[in-house]
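The complex appears here without one of its protein chains, the remainder shown in place.
A, B and C label the chains in the order they appear, each numbered from 1.
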Amino acid sequence: MIADTTTQAPELDISHWFNTPTTLNLDMLRGRVVFIHAFQMLCPACVSHGLPQTQRVQRLFRDTDLQVIGLHTVFEHHAAMGPEALKAFIHEYRLTFPIGIDAASPDAAIPRTMHRYGMRGTPTTVIIGRDGTVRHHRFGIEDDLLVGAWLANAIAEPLPTTRQELPACSTDGCAIPDESLRRLETGIR
Amino acid sequence: MIADTTTQAPELDISHWFNTPTTLNLDMLRGRVVFIHAFQMLCPACVSHGLPQTQRVQRLFRDTDLQVIGLHTVFEHHAAMGPEALKAFIHEYRLTFPIGIDAASPDAAIPRTMHRYGMRGTPTTVIIGRDGTVRHHRFGIEDDLLVGAWLANAIAEPLPTTRQELPACSTDGCAIPDESLRRLETGIR
Amino acid sequence: MIADTTTQAPELDISHWFNTPTTLNLDMLRGRVVFIHAFQMLCPACVSHGLPQTQRVQRLFRDTDLQVIGLHTVFEHHAAMGPEALKAFIHEYRLTFPIGIDAASPDAAIPRTMHRYGMRGTPTTVIIGRDGTVRHHRFGIEDDLLVGAWLANAIAEPLPTTRQELPACSTDGCAIPDESLRRLETGIR
Partner (left out) sequence: MIADTTTQAPELDISHWFNTPTTLNLDMLRGRVVFIHAFQMLCPACVSHGLPQTQRVQRLFRDTDLQVIGLHTVFEHHAAMGPEALKAFIHEYRLTFPIGIDAASPDAAIPRTMHRYGMRGTPTTVIIGRDGTVRHHRFGIEDDLLVGAWLANAIAEPLPTTRQELPACSTDGCAIPDESLRRLETGIR
C-alpha cells in the first residue's frame, strides 16, 4: 500500500455527474473513505476488470460509509468518449455507482483531475482516508484481496477530530459530525 | 444447427469498412464460407464473449478459406456508436478481422443488413455456406465447440458446380474455380 | 490436426469401467467416431480444462453417434489414484461419460493403453475416425473451436464399407450396419 498520509487528495474537477442526484466533491466527503476508480469506457482492462471490481466494492461495502466514485478520465479518443457515449455505456453495463466526467482541459489531452493526481493511465485506483489524505494510488489492475484490505484499514480509522477539519464549526464551537453516517467495520458483510 | 439450405443469404449493405484494403460483399465471396459476427461496441455480451470468440475463429481457421466479418449493427444509442467511436474501439480492442458498419436506414433505428436478415439483436452469429445459403443464424452467445463444428461442416462442403453459379463460365464451358482458395479441412489446426 | 489415416488406433486395455453398463472397446465401436480424453484425477490441467471440455463434448454432441470415453492413465502417484479414489472423484465431479481405468503394467509405471498410443502425458486428446484410424492425437490443452471442428470432420465421414471391416459379416454376406446409429452432422446442436 502506498500510504502518504501527508498528501491531501486534490479536489475533483467534474464537468458532469451520472448516477447521483447531487454533485459530489471531496470536501463534502471529508470524514468518509472514498474509493475512486479512474477509467475510460474504451479501455479494455477497465471494462473487463476495473469496472466489475468497482461494482463489487459498491455492493459488498454498502453497509459502511464508503463512497464509491467512478472517474471518467478521457485522455485519448475524445470524440468517441463524450458524455452521450458514456451515458449509453453506463446504461448498457448497468453501472450503479456515481460517475463523474473529469473536466477537459482547454490546452491538454489529459483532463484536469487526472492531471492534478498525476495519474499515469487507466485503470487507476485511488483510496482517500477519512482525513482527506491519499492512502493508495496506483495504475493498473488490483487484486480484490488487497483492495478489500486497504478499504477495511481506511474504514477502521477514527474520524479526524481537530477543529479546523470539521465542517460544522462555528464561532460557538464544533458540532460532532453525524456518526450515523459512519458504520462500524463490522458492517462489512 | 439451423440449416435452411434454400435461403440465399441477403447481401450486406455496408457504409464503411475497417481492417480491409478492399470492400467485401457476399457475391464476391461465393464459393467460400463466411462467418459473420453482428455486434454493437456497447453490447456487453459482444465485448466479453462474441468479439473474443470471433478473434479466435479468425486465428484458428486462418489456414482455411473461411472469411470472417464483423458487422456493426447499431440499432440503439446511435450517437454513441458512430464511425469515429468504432474506429477507436477497434484500435483499443486490437480487433484484426474486417469489420463493416451496417448502413443506417433513413427511417428506422435498425440498420439495413440487420433488417434484411431479420436479426433479433446483438450478438448474432451467421454462417454462410459455399453456395451462398444461410447455414446458421442465431441470436445470443454460442458455444465454441458448436461454432467449430458448424464451421468445419460448412468448410468441408464441395464447391457449387452448377453453370449459373460459377463466375468463370463462358460459352465454352465453366472453369473450375481456383482450388487454391479452398484449403482442405485438414488445414484447420 | 494430426491426421494419420493409415494408423489403426491400438485397442484399449481397460481394467475397470465406470458410467457404462457394458465394457467398451474400439473393435465394437468401429463405424463410429470416438473421442478419448486421457487424464489423471490429480492432474490440475485435466481437472480445470480437459474434463470440463469432455463433459461439454458429451453434452453438445449427444445427438450424434460420437462415443466419448475418459481414460484414466495413471503413470505417477499410483497409490493415490486407485479405483476407489477414482470412483469418489467421478462422483464428486459429476462426470457422466464412460471412464475406463487404463490397465496397469506389471513392470512399468506407464499403463498399457498409454504405452500403446505413445502418449506423452496428461491431458491427451485422441480422436478416432469411423474407419478406426487415429485422426488426432495430441498432448496438452486443446481449444474448443478446434475440438469442435475435428469432431465435425470425423463425424461427417462416410461409414467404411469394405467387407472385411464390417462386424456383421457371415458366410452369407455382410449386413449393412444400423444407420440409425449414425445421425447426420446436422444433429449437432
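Operating definition for what follows: contacts are C-beta pairs under 8 Å (C-beta built on N, C-alpha and C of every residue); 3 or more make two chains touch, one makes a residue touch a chain.
If you're wondering where the values come from, they're calculated on a predicted model, not measured in any experiment.
Participant: With touch as defined up top, name the shown chains that contact the chain not shown.
Facilitator: Even though it is not drawn, that chain still touches A, C.
Participant: Which one touches the absent chain: C:Leu12, C:Cys43 or C:Ile99?
Facilitator: Checking each option in C:Leu12, C:Cys43 or C:Ile99, the one touching the absent chain turns out to be C:Cys43.
Participant: Residue by residue, what part of chain C touches the chain that was omitted?
Facilitator: Touch with the absent chain occurs at residues 42-44, 47-48, 76-77, 79-81, 84-85, 87-89, 91-93.
Participant: Just checking the interface: what residues of chain A touch the absent partner chain?
Facilitator: Chain A touches the chain not shown through residues 1, 3, 53, 56-57, 60-61, 143-153, 156, 185-186, 188-189.
By definition in this document, only the chains that are shown with their structure count from here on.
Participant: Quick check for the class: compute each chain's Cα centroid; which one is farthest from the centroid of chain B?
Facilitator: Max centre-to-centre separation from chain B belongs to A.
Participant: So the centre of each chain is just the mean of its C-alpha atoms; given that, what is the distance between chain A and chain C in Å?
Facilitator: The mean C-alpha positions of chain A and chain C differ by 54 Å.
Participant: Using mean CA coordinates as chain centres, what's the chain B-chain C distance in Å?
Facilitator: 34
Participant: Among the residues of chain B, pick out those that touch two or more other chains and give their numbers.
Facilitator: none
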